[in-house]
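Complex shown without one protein chain; remaining protein chains in place.
Labels run A and B following the written order; every chain starts at residue 1.
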C-alpha cells in the first residue's frame, strides 16, 4: 500500500498545483504583480481545505504543517506570472486539469472529515467545500461573482464524488477502492459537463 | 419549560428559513442557478452563527451537528428558485420577517456565547455578529457593498436586544424572561425603523 500512499501524495500536490494555476490565471486577468500572483495561487490552492479545517476545528490548518504545499503553490504562482501569456491560450487544458483537482479534493476532503469524526452527511458537505471554496475565495478576493455560482454541474460533480466515497466507506468498502471510485465518478460527471456544455437553467425573472 | 424549548426550536428554524429566503432573493437578482440559490441561502442562514462559533473556538460549527438546519436552508433555496417571481412583489413582508430573524439571532447568539464562557460584553458582540454576518457574507459573495453598512438602525437594533438580554441575565433574571425581553426590544426598534424609515445620516465629504 506504500505505492498507493505515494501516488496520493503526488496527486495531492498535483491538485494544489492545478488550483494554484487557475488562481494565478485570474490574477493575470486582473494584471496583479508577482506577490499578487503568489497570494491568489495560495488562496485558491489552500482555501477549500482551510475552510474545511476551520469548520471542523482541525487547527493549525493543514498548510501550516507541511512546507512542501506552500512551495508548490508559490512556485506555480511565479511560473504563471512569467508564462501566463502562453497559458491563456490553453484555457481548455486548464479546465480539464481543474476537473482532476476537483475530483481529488472532493474525495480526499471527505475522507479527512470522516477520519476527523464528523457525521457522514457532514463529511460529504466538507468534501464539496474542500473542492470548491478555493475557487470561491479566489473570485471574492478578485471582486468577481464566484464562477461556482454560475456552473451548477461543477458543485454537483463534487457532491456526487464525495457522496459515493462516503457511501462506499459506510458499507465497508476498502478506503483505496472507495477513493478511486469517488474520484472517477466526479471526474466523469465534470468531464461530460465540459465536453457537452451541460449546465442547469439559471433563474430568470418571470412575471405571472 | 419543555413547551418553551420547543418554541425556541421552531423559532430557530424559522429564523434560518427567513434569512435563507433573503439570501435566495439576492440570488434571484443575480440570476444564479439552483445550486447558487441553495448555497447563498445556506451562507445567509448559517453565516452569522458560523462566524460566532469560529471566533469562540466552538467547533465543529453548529450546522455540522444538526442535519435539520441544512434541510431547511436547502428547501427554502429550492422554493424561492421556483417562486421568486412572486415573492419579489412581497419585499416588504420579507423585511418584516427578517426583523423577526434579527431579533431571534441577536439574543440566542448572545446566550450561546454567554453559556460558552466569554465575557458579557463579548457575548453582546457575538450576538450582534450572529444576527448580522449572514447578510454581510451574502452581499460579499454576491459582490455588493453589505447592506448592513448602509442601514445603521439594523445593527443598532441587534445591539440593543443582545445588550438587554445580557444585562438582565447579569442581574439574575430568568433565561426565558430575558430572552423574550431582548427579542421584543430588538424587534420594536427595528420595526420602528422600518415603519418610519429611520436611518442615521451617512458620511458626506465636507470641505472646511
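Keep this in mind: a contact is a pair of C-beta atoms (placed from the backbone, for glycine too) under 8 Å apart; a residue touches a chain by one contact, two chains touch by 3 or more.
Note that this is a predicted model, so its numbers are computed, not measured.
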item: Hidden partner chain, touching residue among A:11, A:72, A:104 or A:140; value: A:140
item: Candidate in contact with the missing chain, chosen from B:4, B:82 or B:121; value: B:121
item: Of A:34, A:95 or A:115, the residue in touch with the unshown chain; value: A:34
item: Interface with the undisplayed chain - residues on chain A; value: 27-28, 30-37, 39-40, 50, 54, 57, 59-61, 64-65, 67, 70, 81, 84-86, 88, 140-143
item: Chain B residues touching the omitted chain (full complex); value: 54-57, 118-119, 121-122, 125-126, 136, 140, 143-146, 148-152, 155-156, 199-208
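Definition applied: only the chains that are shown with their structure count from here on.
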item: Distance between chain centroids, defined by C-alpha means - chain A, chain B (Å); value: 30
